[in-house]
Every structure is written in structure tokens, then in C-alpha cells.
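Note that one protein chain of the assembly has been removed; the remaining protein chains are unaltered in position.
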Amino acid sequence: MSSLIRFGISLEKTLLEAFDGLISDRGYTNRSEALRDLIRDELVRREWLSGEVVAGTITLVYDHHTRELNARLTDIQHKHHDVIIATQHIHLDHHNCLEVIVVQGTPQDIEKLSSRLKAARGVKHSALTMATTGKNLR
Amino acid sequence: MSSLIRFGISLEKTLLEAFDGLISDRGYTNRSEALRDLIRDELVRREWLSGEVVAGTITLVYDHHTRELNARLTDIQHKHHDVIIATQHIHLDHHNCLEVIVVQGTPQDIEKLSSRLKAARGVKHSALTMATTGKNLR
Amino acid sequence: MSSLIRFGISLEKTLLEAFDGLISDRGYTNRSEALRDLIRDELVRREWLSGEVVAGTITLVYDHHTRELNARLTDIQHKHHDVIIATQHIHLDHHNCLEVIVVQGTPQDIEKLSSRLKAARGVKHSALTMATTGKNLR
Partner (left out) sequence: MSSLIRFGISLEKTLLEAFDGLISDRGYTNRSEALRDLIRDELVRREWLSGEVVAGTITLVYDHHTRELNARLTDIQHKHHDVIIATQHIHLDHHNCLEVIVVQGTPQDIEKLSSRLKAARGVKHSALTMATTGKNLR
């Protein structure tokens, strides 16, 4: 972790009060940590637009009784194995599975994999979450 | 506008450098103003979740040749006149109109109006933008 | 408007019931119109990613008492006049103004203008809304 730099900022009194209310609700213990989070969220959004290597997760919900869906999903994942780090499988109930695939690669490659999985017949829901490798957020 | 309060925050050196790059790209002249914007964006998102009176805009794109669409849109707007402040109409080309409706009210009432307009046959696109009355952001 | 094409789709019974509930709540009178809206929303998201000419709105909320803010906002708008179609100004209360700027151009040019306006000191909130010229959604 890099060294800390301290600097001053100025905020309107009423804006600061509203911000203090917000961060207290969310469980922050100091303003610096809350501001760091706001800044890092902006930087992560930017990483995804810039085409840099990013990390993320793809969350799928599907009915594992759908004929040949398991084989199809495994097949798609193997074709894109270079962007997949790991997969976790949860049994939500008798029918429904939730699968989380942790990915790392360019936004384009990740989005391509995400589209292919979403398009598979029997996948009820698919969501791509943008995260970060953390390399630029030291 | 309320009085300014100055306080110190600390950021990791590499995070601060990334932030300085971001705000320079966006045309900010100082860090305080950029941080204020990040804070206010969070507060506005929260206003919309809390059910307070908010302001916003509804943007519609439609083909004014669609039979009776103008009458239908006017009719819907009149039924919800209590949340509508003003409407501006732009002629994009021979067929397409863009209409911006400035609204103020509870998120529920605004979303109801927005749904009704979007559902009208011939409306090609409709987007609801969350803004603020500014009252809590002095 | 182009000619209508009719085709069949198949949906699981429970999914169709949930969809019918959703569209009835939103005021749609038939399924085709609701499905058209879902499709057009996807196409508009894609236009903004593809770099085509799009339309949109920028919504600003600001305190017009902020010294020289009006002049600054006008100045920025004139520098980007080629993407601005029209501006509407609403007086929310004694302090707060809401301004809607209707824009048309490439996503890059529009986002640049949006960043510049947001960065101006005294602007409390700024939101960019993605809409469409409607040209590809006939």
C-alpha cells in the first residue's frame, strides 16, 4: 500500500451535515474512508470504459433440470477459459441453481462470455458485475 | 448558500494521483469541487429511495405521425398535471420529436407518470432522469 | 413508419403471467407494445456504445446566486453549441434552477459537454440521459 497524503477540502456546512448522516448510516467510521470509496467507484467505472484488464463476476440463475443446460454452460465456459478464474455453484432450491463465475480480462472478452451464457436456453437471469483487479487502486 | 467548512482527509498517494488524473480530464479546477459532486450524486440517489419530494425529467422520443399519439400524450400529462412543471418539444427531423417533461413530486408519482407515457403506442423511447429540488444540497 | 410483421413466440406459462401482471401495472394495452419498448431500450443502449449520432438531455440543478455561474454555464454551452439543440430553464424555488439541455451528437462529444457543465462550481447536480434520434427505431 502506498503512503498516505493528507490535504484539505472545503464543503458547504449543510452538504457536510448530509454527508455525515449518510456515512454514519452506512457504517463508516471516518470521512476519508467514505470519500475513498466514492473515488474508487468512479475509477472502476473508468477502467471498464478504457479497455484495461479488469476483474468481475457473472452471476447466473438457472433451472438445472433444463435438458442439456449444464453441458451447454460448461461448454461455453471452456471456450472462454482464458478469462475465467473460478466458478462457484449454489443450490438455491430443488430447481434453481445460482452460479458465480469470477472473471478477469478485457471488458470486451468478458462481455462476450457474459452474452453467450445469458443467451443459453434455460438461463433465467444473468448479471455481469464490474469489479477491478485492484492494481490501479493501491 | 451555507458557510464553507474546511477539513482534512487522507488518501493513498497512488489513489490521489489517479483521482487527480480523473478530475483534470473532466475539467475540474480543484479537488473540493470534484468531491462535492461525488457526494451530491450519492445524496440524490438516496433522495429517490427515501420517498422525499424530488425533481427530475422525463425524455420521450416519438413519431408525431402516429395516429392520435399527440392527443394521448397530452391527455396523460393533464391527468398528472400536479407533478409536471413544464414541457419542451423539439423537432428532431420530419418524423421524430423529442419531448422533455420537467417533473417534481414523490418518486412514486413521477414513476407512475413515466410508465404511462412510455406505454403509449408510438413512443419509441422514454427515459426518467433523477435530479433533485436542490433543497437538501445547499 | 415501416410495415408491421407478425410472428409467434413461446413463453413459459408462469413467465407469461408475471409479464402480463407487469404490463398491466404499467398501463400497456397489449403485449406487442410492451415487448417493443423492451427491445427499443436495448437498441438505444447499443447506439450509445457504438458511437453513432444520438440524442439526449443534460439536466442541471444549480443555485443561480452562485457568483458568475450563469455566465460560466452560458460560456460552456456556446463552446459546444454544435451539439446543443435547445435549453429550457425552470425556477424551482428562490435559489434553485433546473436547466434541461437537449443535445444531439456523438456520445463522446455529448459526454464532454456534460463533464464540463458538471464540473462548474455551483452546479449541485448534473445528469446525462441517453435518448435516441429515433432514426433507427422506425
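In order of appearance the chains are A, B and C, and numbering begins at 1 in each one.
Keep in mind that, in the parts below, contacts are C-beta pairs under 8 Å (C-beta built on N, C-alpha and C of every residue); 3 or more make two chains touch, one makes a residue touch a chain.
Computed from a predicted structure; not experimentally measured.
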item: Visible chains that the absent chain touches, using the contact criterion stated earlier; value: A, C
item: Sole contact to the chain not displayed, among C:Arg46, C:Arg67 or C:His91; value: C:Arg46
item: For chain A, residues in touch with the removed chain; value: 1, 23, 25-29, 33-34, 37, 40-41, 44, 55-57, 59, 61-63, 65-66, 85-86, 88, 90, 92-93, 95-96, 98, 100, 102, 104, 115-116, 118-119, 121, 123-127, 129-135, 137-138
item: Chain C residues that touch the omitted chain in the full complex; value: 1-16, 18-19, 22, 31-32, 35-36, 38-40, 42-43, 46, 136-138
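What we mean here is this: only the chains that are shown with their structure count from here on.
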item: Partner chains shared by chain B and chain C (touch criterion as defined above); value: none
item: Cα-centroid distance, chain A relative to chain C, in whole angstrom; value: 25
item: For chain C, residues that touch 2 or more chains besides their own; value: none
